[in-house]
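Report on the structure given below.
With one protein chain removed, the remaining protein chains of the complex are shown where they sit.
Entry: chain A
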Amino acid sequence: MESDEVKLQRVPLSQRPEWSDVTPVPQDDGPSPVVPIAYKEEFVETMDYFRAVYLADERSARALRLTAEVIDLNAGNYTVWHFRRSILEALDADLNDELDFIENIARSNSKNYQIWHHRRWVAERLGTDSARKELEFTKNIFSIDAKHYHAWSHRQWVLLALGGWEDELGYCQQLLEEDIFNNSAWNQRFFVITKSPLLGGLEAMRESEVSYTVEAILTYPENESPWRYLRGLYKGDTQSWVNDPQVSSVCLKVLNATNNCMFALSTLLDLLCHGLQPSQEFNDAVDTLKPSGPDQPDSDLVKKVCSILEHIDPIRANYWKWRKSKLSSAT
């Protein structure tokens, strides 16, 4: 509210009685600066007064208000945020108000490191009581941008530092229902099943997660996210990945049922490289995909897979060729 009023009818600092004792300090840009910014008058004046209180290390209520004005003009000024924290500490300010302040700033632009670093600092001091509010805060951000990188980092930090894991898997589920292609939500899901103290960890969660992921793959086989997630579910346990019939069977299903078989082939290639003994069904499925042409036929399945990938995924042709060239040492 206050900052809106200031914006509407800003009284220059030089005309405000409370600042009459302060001599503004101009920026020392030198006689012929490069990348000089043609600041507006308001920007110059606010920064000049800020410099004065910063240099005097004045940790006062008016200095706190001034930092809000500077941040409103440029939320990327980390020095101001840093100084604001030292003022908040000195004044022993109510940090709940600070949350509202940040929310206001984030409304216009939430994509800078400073806002989030500051938010983390505040939440850390407010402690576990603030967990719910922080989770809600990031939720609001995700309702506008469900892949907001800073907000996801913040949310993970909140969960680890302050708790609030209870509904997290459900929240991931909800976001994925809204947009199954949202890789940030898949990443969060991985974070939850590996880090949540309420769940049993990766191995305990594997079976139900594999079912969920397989279903997602079968719905949209062209969606890379669940394919990567599926591989992730066997992190550090490659042997189980190779041996789990659910993994090879989802590949086979996709190969047989759809035209979007790039990720199925890519997964099959990785499985073969890690020692999967393919059934005849795989040979048959891959044979039907073989590009027609005078190319010399590849003798074994794994080479065939590389050739098909090279053909159907030309933007990665170099990569698939390279993968093929590395096979000789494998077999």
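Assume a contact is a pair of C-beta atoms (placed from the backbone, for glycine too) under 8 Å apart; a residue touches a chain by one contact, two chains touch by 3 or more; residues count from 1.
In the analysis below, contacts and distances are computed from a predicted model.
Chemist: From the names "Ubiquinone biosynthesis monooxygenase COQ6, mitochondrial", "Protein farnesyltransferase subunit beta", "U6 snRNA-associated Sm-like protein LSm1" or "RabGAP/TBC domain-containing protein", which one matches the UniProt record for the unseen chain?
Modeler: "Protein farnesyltransferase subunit beta"
Chemist: Which of these touches the unseen chain: A:14, A:277 or A:318?
Modeler: A:318
Chemist: I need the residue numbers on chain A that touch the omitted chain, in ascending order.
Modeler: The list for chain A reads 25, 27-30, 32-40, 43, 47, 51, 54, 73-79, 82, 85, 109, 113, 116-117, 120, 146-147, 149, 152-153, 156-157, 160, 178-184, 187, 190-191, 195, 218-220, 223-225, 228-229, 231-232, 235-239, 257, 273-275, 314-319, 322, 326, 329-330.
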